[in-house]
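Note that one protein chain of the assembly has been removed; the remaining protein chains are unaltered in position.
All chains are identified by letter, namely A, B and C, in their written order; residue positions are counted from 1 within each chain.
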Amino acid sequence: MATAVDPSQLDSQTGNERWLRMYRRMFTIRTFEEQVNDLYTRALMPGLAHLYIGEEAVAVGICEALAPDDYITSTHRGHGHCLAKGAAPDRMFAELLGKEAGYCKGKGGSMHIADPATGNLGANAIVGGSAGIATGAAFTAKRLKTGQVSVCFFGEGALGQGSLYEVMNMASLWKLPVIYVCENNLYNEYTHYSEVTAGDILARGTAFGLAGESVDGQDVRAVHAAARKLVARARAGEGPAMLLANTYRYYGHHVGDVSRDYYRSKQEEQQWKAERDPIQILSDWLCGQKIADRARLDEIQAEVKAQIDQAVEFATRSRYPNVDQVEQDVYAGE
Amino acid sequence: MATAVDPSQLDSQTGNERWLRMYRRMFTIRTFEEQVNDLYTRALMPGLAHLYIGEEAVAVGICEALAPDDYITSTHRGHGHCLAKGAAPDRMFAELLGKEAGYCKGKGGSMHIADPATGNLGANAIVGGSAGIATGAAFTAKRLKTGQVSVCFFGEGALGQGSLYEVMNMASLWKLPVIYVCENNLYNEYTHYSEVTAGDILARGTAFGLAGESVDGQDVRAVHAAARKLVARARAGEGPAMLLANTYRYYGHHVGDVSRDYYRSKQEEQQWKAERDPIQILSDWLCGQKIADRARLDEIQAEVKAQIDQAVEFATRSRYPNVDQVEQDVYAGE
Amino acid sequence: MPANNGRELTLAQAVREALAEEMRRDSRVFILGEDIAEAGHPFKVLTGLVEEFGAERVLDTPISEAGFTGVAVGAAMTGLRPVVDIMFGDFVTLIMDQMVNQAAKVHYMSGGKWRVPMVLRTTLGATRRSAAQHSQSLHAWFCHIPGLKVVLPSTPYDAKGLLKTAIRDENPVAFFEDKMMYRLKGPVPEEEYTIPLGAADIKREGTDITIVATSSMVQVALGAAKLLEEAAISAEVIDPRTLWPLDEKTLINSARKTSRVIVMDEGYGRYGVAAEIASVISEGAFFDLEAPVKRLGAMHVPIPFSPPLEDATVPTEQSVFEAARAMCG
Partner (left out) sequence: MPANNGRELTLAQAVREALAEEMRRDSRVFILGEDIAEAGHPFKVLTGLVEEFGAERVLDTPISEAGFTGVAVGAAMTGLRPVVDIMFGDFVTLIMDQMVNQAAKVHYMSGGKWRVPMVLRTTLGATRRSAAQHSQSLHAWFCHIPGLKVVLPSTPYDAKGLLKTAIRDENPVAFFEDKMMYRLKGPVPEEEYTIPLGAADIKREGTDITIVATSSMVQVALGAAKLLEEAAISAEVIDPRTLWPLDEKTLINSARKTSRVIVMDEGYGRYGVAAEIASVISEGAFFDLEAPVKRLGAMHVPIPFSPPLEDATVPTEQSVFEAARAMCG
């Protein structure tokens, strides 16, 4: 089932601009997250956050294969998905700080960024909690014949949630345009996935009749190629798929998880960063193909950094919601 | 994965007595159930009951491969499993009538027969509700090194319950001695299973690392052979398995489901009864092998009928629990 | 109530008619659940709908309560109006995450951006000899959760009017139907009508004692009121109809008038719906009450199968009559 896709096949269709846009997005996510970590460390951010750094190629490669009105659902580790789908960093930061200008007026926070304008049905702090929602969105798309596709991002930990298989079964029966993207970053919090995951991951999808595909999640071109194929298939009414993206998170499970020796080695972390960094892999390729030179990439980096700085500034300065907001938005239409 | 097992290989080990015992058990189940239907039709039984007639070979073939202290969990369609595991018809009937002499003092009824003495952890009226319990019993057996095996009976409808896959994963990770027996009788209540079940049934187990086997559920010898193999495997510490038994229920989903035309044809029913009846298949083989002649089988039938008549008599005559019973047994040890 | 010209429907028919009307009115409305298409649901509440609206809008699901409730949440967010059918109220245990952590919170967590206009229809009620896993009335759990609305109709008329409103509501609404009441007949006019959520209904006026009753207990309360009348006690029977929003004013006003209150609900007696209603009344009518508010619910036991035991678990006309007489004595 897990057929390899040759990314170069797609190059002519996608064009250089697209690869540069992906570079910018990936770098935006990384810079955004570094700022989150910084804000947390300086005790400027309430609560916790789960950083996506290291996994940027997955969100970006997939969301670049989606139309603006296609749907995604995201997870507790959701900043990358939201940004890749088009969220603005300033309103993201505002949400993370609990400010009124945030995507959810400060009511959601890091784990609940949602935004109808970019097709973001919401990050979700219940592991596996959004699989039904993503499937339901695909149901609507099929029923109303809108041509939209729905992508459900989840960590490999969500493979433990039975409801995932319940909705995969329905998606398969009803041929819904939904793609279940399993981001296997090797860890469920502080436990290696192999200690809690029996059998074969992809077979868990194909057993329910889904198309299955597995991909190097550090190579945005590979991710994008697989995504394009599965999205086209779903849009054409050929049914749901499961995409397994193998990846790695560089930081802790959340910003406060700094002593990680008891569950993984520094060496392992170093090796991923040195050899499998998604931004490095893409820069190397861009330069190798002469699509961009180092100077152009530096320019992009500088632009992104400036944008992120401004976004933090915006969020820090903006105000908290008024306390009377607390009882609003409990019920719609009231 | 679904390797065929040659039942004749086991004949020498099992012996003629065993086949005759299975014949008696299967006929006991059928006669018991016919009486249930009769009691219901005569408005002598409170509530409803789900008849197992047609599926007798599954429960009997499997329970004959179990030791008395091995565990089973059962379903809403549970009379067959309970009887096959050794329950006495008189106390079963008493339970079905809500009498104090019943297995559960009348508190459980048809869907909740439970009996520690025969390793019966309980029938369960929540579809898929007992998968965790059966797995937990296997966990205890492994932890306490008792050598017991646990069998979880469920209808193919329970394939829709995600928690089934959650516990299969754990059973596989922890190599628990549990066998998940899927009784595919083609219908979830009034809906053909193919309308609600995508992909491949056995693959749903093997994807989680279980051994998988599929068997003709109308042939008690085939069922028994497969069960012996998987039970031996589990007992030896080689891990869990899924056994798919293809079968058919002759009657309605429950005793009140008499007009079935809208979901299945009379012809289909007739064909199974005429060509695939488990008791007929076994009688033919017993006579063909000269293990018994028709007279011997008639003798067994007469004995069983007498026993069942007595059991009904016992249950009908015995008394209801006293009303003050209602508040007892809510909490143990009080 | 509009004139009804003598037309009577059963509660099951009223529910079906509400669904059919709303499905005709709004093509976004659809139903999903187990055995609801050709089978028309085991309780035959949905007979005929698949023939009129097709299998796309009356959708047989796998036995995956959590899964298809989740699908409904996503469908509701993206433009459809799902009505989820959970065959027995006991199975809501399987969908609490989707109802409570998802449906109830999506609107709030998104700062008011996403909406979840869906209805969960399920059953409550014992005395069908169905034992502990098919007899529960678990609506109290839903009442406890902000973001959900909870409806318990007690007549065909109310069932139809409230269900239509629930389907048009912009929020997740849990709608509980008493299994034993499906055959109960009552007047239902031909003309279209709806009933707002949050409006209690005085099912019978009285002056000596107020009996607040929900769902199945309303008929029991009305029966008890008749017995009380013979004993020269005038009982007022009030049905809150929706437990959230709760029409506190009507309840409190009645309590002030009669000064004695019994609250009845078929859920387990402890930590149940009656406790909230009793508290609201005790707070709001404190200085007018002659006696403590009395709660009558199901016993605090799993529902037993055996008929004489099961019958002992729920309030009866006689037990309510006696409780009321003792309070007024």
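In this section, contacts are C-beta pairs under 8 Å (C-beta built on N, C-alpha and C of every residue); 3 or more make two chains touch, one makes a residue touch a chain.
Everything numeric in this text was worked out from a predicted model, so none of it was measured.
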Considering the complete assembly, the absent chain touches shown chains A, B, C
Tell me which of A:150, A:169 or A:197 is the one touching the absent chain.
A:197
With the missing chain put back, one of B:23, B:40, B:93 or B:139 would touch it. Which one?
B:139
Which of B:35, B:74 or B:163 touches the missing chain? It is B:163
Note that chain B touches the absent chain at residues 71, 73, 102-108, 112, 114-116, 121-122, 124, 126, 129-141, 143-144, 150, 162-163, 166-167, 169-170, 173, 328-333
The missing chain sits against chain A at residues 46-48, 98-99, 104-112, 124-129, 157-162, 188-191, 195-197, 262-263, 320-321, 323, 325-327, 330
Using the document's contact rule, name the residues of chain C that touch the chain not shown here.
90-94, 96-97, 100-101, 104-105, 108-109, 131-133, 138, 140-141, 143-147, 243-244, 267-268, 270-276, 278-279, 282-284, 286, 289, 291-295, 299-302, 304
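Simple rule for what comes next: only the chains that are shown with their structure count from here on.
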Could you tell me which chain lies farthest from chain B when each chain's centre is the average position of its Cα atoms?
A
Based on Cα centres, what is the most central chain?
C
Provide the C-alpha centroid distance between chain A and chain C, rounded to the nearest whole angstrom.
41
Averaging over Cα atoms per chain, report the distance between chain B and chain C in Å.
37
Measuring from the mean C-alpha position of chain A to the mean C-alpha position of chain B, what distance in angstrom results?
46
Return the residues of chain C touching two or more other chains; collapse runs of consecutive numbers into ranges.
61-62, 64, 66-67
Where chain B touches two or more other chains at once, by residue number:
159-162, 195-197
